[in-house]
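Shown here: the complex without one of its protein chains, the others still in place.
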Amino acid sequence: MPDAAPRALSYVDALREAAAQEMERDPRVFVMGLDVDDHKGIQGSTKGLVDRFGPERVFTTPLSEDAMTGVAIGAAQAGLRPIHVHIRMDFLMLCMNQLVNIAAKSRYMYGGQVKVPMVVRAMIGKSWGQGAQHSQGLHAMFMHVPGIKVLAPSNAHDAKGCLIAAIRDDNPVLMVEHRLLYPLIAEVPEAPYAARLGEARVLRKGTDITLLGISAMVPECLRAAELLREIGIDAEVIDPISLVPFDRAALAASVRKTGRLLAVDSAWTMCGASAEVAAMAAEDAPGVRIARLGFAPTTCPTAPSLEHAFYPNPAVIAARAHVLVRPDAKTWRPSPEAERSVTGLNFKGPF
Amino acid sequence: MPDAAPRALSYVDALREAAAQEMERDPRVFVMGLDVDDHKGIQGSTKGLVDRFGPERVFTTPLSEDAMTGVAIGAAQAGLRPIHVHIRMDFLMLCMNQLVNIAAKSRYMYGGQVKVPMVVRAMIGKSWGQGAQHSQGLHAMFMHVPGIKVLAPSNAHDAKGCLIAAIRDDNPVLMVEHRLLYPLIAEVPEAPYAARLGEARVLRKGTDITLLGISAMVPECLRAAELLREIGIDAEVIDPISLVPFDRAALAASVRKTGRLLAVDSAWTMCGASAEVAAMAAEDAPGVRIARLGFAPTTCPTAPSLEHAFYPNPAVIAARAHVLVRPDAKTWRPSPEAERSVTGLNFKGPF
Amino acid sequence: MTRPPMADLERIYRSLRLIRRAEEEVARVYPSDKIKSPVHLSIGQESIAVGVCDALRHDDIVSGTYRGHAAYLAKGAPLDRMMAELYGKDTGCARGKGGSMHLVDMAQGVLGASAVVGTTIPLAAGFALALKREGKGRVAVSFFGDGATEEGVFAESLNFAALHRLPLLFVCENNGYAIHEPTAKRWATNRLVERAASYGMPAEAVNDGDVLALRALVIRLVEGMRAGTGPAFVEAKTYRWREHVGPNEDFEAGYRGRRDLEAWQATDQVVRIGGMIAPARRAAIDAAIETEIAAALQFAENSPVPDPAQLTTDTYA
Partner (left out) sequence: MTRPPMADLERIYRSLRLIRRAEEEVARVYPSDKIKSPVHLSIGQESIAVGVCDALRHDDIVSGTYRGHAAYLAKGAPLDRMMAELYGKDTGCARGKGGSMHLVDMAQGVLGASAVVGTTIPLAAGFALALKREGKGRVAVSFFGDGATEEGVFAESLNFAALHRLPLLFVCENNGYAIHEPTAKRWATNRLVERAASYGMPAEAVNDGDVLALRALVIRLVEGMRAGTGPAFVEAKTYRWREHVGPNEDFEAGYRGRRDLEAWQATDQVVRIGGMIAPARRAAIDAAIETEIAAALQFAENSPVPDPAQLTTDTYA
């Protein structure tokens, strides 16, 4: 099995490889979405697919997110397997009706007569003045509605496994992809493999506190754990990978052990994924100390001086964790040097 | 002050009175939305307004929720004060982009140059085969996004106060109105008054458990409290009234006292308002026992045999509360007679 | 236009009459509360569903709306499963989970309907995309109301269908109202056919509800579509005889006049086509329809309600 040998691959290349392998395997799979077929190919994640599979299976669309989502759903009901790509998750607000009122509900409200095997890929933007409408993480809205699955892989290995699993799944699946994860490299087997949905991964074992990160907050939590180690706090880091279905047992086991939970999301906290995680932990492990971090409770600004304060970063995560673990200690913040040594995710174009 | 004398008024009449009084007071206020000017007048909540204020200030629209929301926002930025009415909250999925990406963000992303004083009224349907797309409570999606306020009055008195407060507020405000509350009568002063946003109300004092109900779940929680009383459980019932801003202090005070929280929503629980309530309680009062109830985690069915199991009702709420309060006792359910004596909300048209 | 052969006329009559009578029965039963969801009747509008569907092949696809009894029946889906669905029974076409607004029958090529106006139009386009790839000459039809044309998704769908030359027939059932609001309160002017044509597709109107004229038009348009010429648009004017939702008339409400009704009743297509058929044949058809309706009601009555355990099944596939 030479295929099983892992290779170093970036998140974006893993996404593209997953799509290409599935398109090779299954002629029903196709890719649609604004600009999926241009020379930039959605930051590279669809690049070259049109040359390989032709314009019938890889096509751009008019700027009509609402109808295009309906087209994807209709095609899926007809037996095809569309992957609908959005370069910003913010644009999903234009097709909420199709996703929430049709895709999520079709199988149920038609008494099981249809399936909707579609994938919606949507990217969360960050940094370099993306601003109010190009930066949102809105996955909680989809988690809220039964009938949709939601995956948020945080590394290249899981990106490939999740996209393949999403394509093979018979339900609408939202892939939450954070722009800042795209260049990150991990070991990725070449042969196709599907992630098992609903299985979280403990990335770092610890005893003092559970840091649950979502999407780009996973590497940030790992960095925070490094900072915490220096003051003797042993953090466990969990990556849920799949938000719906969610690995509730893994969360419960971890927080029962550590007694503390900090849920960190690439999104707002109110009614967010982090609220759900907190609620589940509170229900399953009464007595656990809980806090959440996410976007500041405001619109995303463009000026760097404000943008910096808008996002959680490893130092902020570590400081918040410290408060949970040592509520009576005096305020601690990692030293600037330590902070620099784990500098968080950042980028500057291309858009 | 003869005006101060309370009168018995239904929720729907209170809504209409609030709109009429504010339109009388402020010529900038106007009402738009599908069918606001027909003889049914949105179940009566806008009935007669067109006769009184004319078609320039009370008008129906084409079936164009997205653009009409943009029109309301633009008019609000220009200094008018629109009330945009939707007969089902499900239809807000068509105008999420305008609400989330424009209304919520305008003031911030334009550096304070504009205000968006608009009201969005949206009704949650229930019963009599409303089904998958006419029954959803999607307020959590709006709570998730900074920049929008969310009110969910549960009785006629608060309906009037909230709508007036919403009209006078300089921000986009979503009014969550449950169809089953419309006929319910309360004492409502005739003179205009504005609810204070962010102030919860303790409707029933108790020591054993906090039942926090949202919208139509408030009367259901009160009924559940009656059922619990019979087995010696003393429930406190809280109505948050305003979901954004939320009266976190009132919640914390109550759960610190009772040690137990059951959050009950007219909506799904995952990433829902009930998740947020649970998360806040867990953060603020570690150790409290927490559970949530809401729609079953599935699409809303039409057949009564299924629909009945889809919604929480007083008996289910009481039974769940019992488990929280007496985890080791054997399962209890109110007797059928008791259940009947507090029969929950139900309706059968008109739609 | 030459009159179709008698076999065709009989089939068309049977379909028109079945829909009319079935809905009259729905209206009759409604006050008994046996029907468990709101009903939007097509009484008076049958000729559109029938005129279109009779021009289709069995393996073609139609997509209707919450006012969907007519399209469902005209495409040949079974009345008994429709009635059972209205009754909230487990034997319903959507197993009691959809109700009157969400009729479906994939085996008969009836896509599931939606209660959110306009939302099924792009779904039919997606289906048509799959049919085009399949390459068997099948076509899809999307039925929708005049109100639905105001939703942005309608415009988006026209553009996409034209761009991809989809085998998709857009059929606007223009009954002049969205609930109680006349088109005059929603449109500055009616140039819908012209607008559809501007996307790059043939577009025509049938203004009088003539089922045979509509059928002939659809036969002509669909022929091209099967050969790959791309989508087409039809505006079919019609009139809703009953209230928007529910079993009754509503002329006393004041938003429209009984005179309009009378004008449309004067050219009622059920009567008209019935008049082209020999009385004895017609009586036989009518009798068979009554039998079918009675059996369907019986079926609905006798069927079991869904077991509460089914509450969460089919949330996910």
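Note that the chains take the letters A, B and C in the order they are written out, and that residue 1 is the start of every chain.
Just so it is clear, contacts are C-beta pairs under 8 Å (C-beta built on N, C-alpha and C of every residue); 3 or more make two chains touch, one makes a residue touch a chain.
Small disclaimer: the values here were computed from a predicted structure and weren't measured.
Enquirer: For the chain not shown, which residue from B:Arg16, B:Lys47 or B:Arg107 touches it across the whole complex?
Expert: Of the candidates B:Arg16, B:Lys47 or B:Arg107, B:Arg107 is in touch with the missing chain.
Enquirer: If I consider the whole complex, including the chain that's not displayed, which of B:Gln43, B:Thr69, B:Ser154 or B:Ser254 touches that chain?
Expert: Residue touching the absent chain, from the options given: B:Thr69.
Enquirer: Which residue from B:Gln77, B:Gln136 or B:Thr299 sits in contact with the chain not drawn here?
Expert: With B:Gln77, B:Gln136 or B:Thr299 as choices, the missing chain is touched by B:Gln77.
Enquirer: What does the interface between chain B and the hidden chain look like in terms of residue numbers?
Expert: The list for chain B reads 56, 61-62, 64, 66-80, 97-98, 101-102, 106-117, 146-147, 149, 170-171.
Enquirer: Given the full complex, what residues of chain C touch the hidden partner chain?
Expert: So the residues of chain C touching the missing chain come out as 150-156, 159, 162-163, 165, 185-189, 191-192, 194-195, 197-201, 230.
Enquirer: State which residues belonging to chain A touch the missing partner chain.
Expert: 34-35, 38-40, 60-67, 90-91, 93-94, 128-134, 296-299, 301-306, 308-310, 348-351
Keep this in mind: only the chains that are shown with their structure count from here on.
Enquirer: Which whole number of Å gives the spacing of the CA centres of chain A and chain B?
Expert: Spacing between the chain centres: roughly 31 Å.
Enquirer: Cα centroid separation between chain B and chain C, in whole Å?
Expert: The computed centroid separation for chain B versus chain C comes out at 36 Å.
Enquirer: CA centre of chain A versus CA centre of chain C: separation in Å?
Expert: 42
Enquirer: What are the residues of chain B that contact at least two other chains?
Expert: 66, 90, 93-94, 131-133, 297-299, 301
Enquirer: Name the residues of chain C that each touch 2 or more other chains.
Expert: 92, 96-98, 102, 114, 116, 152, 315
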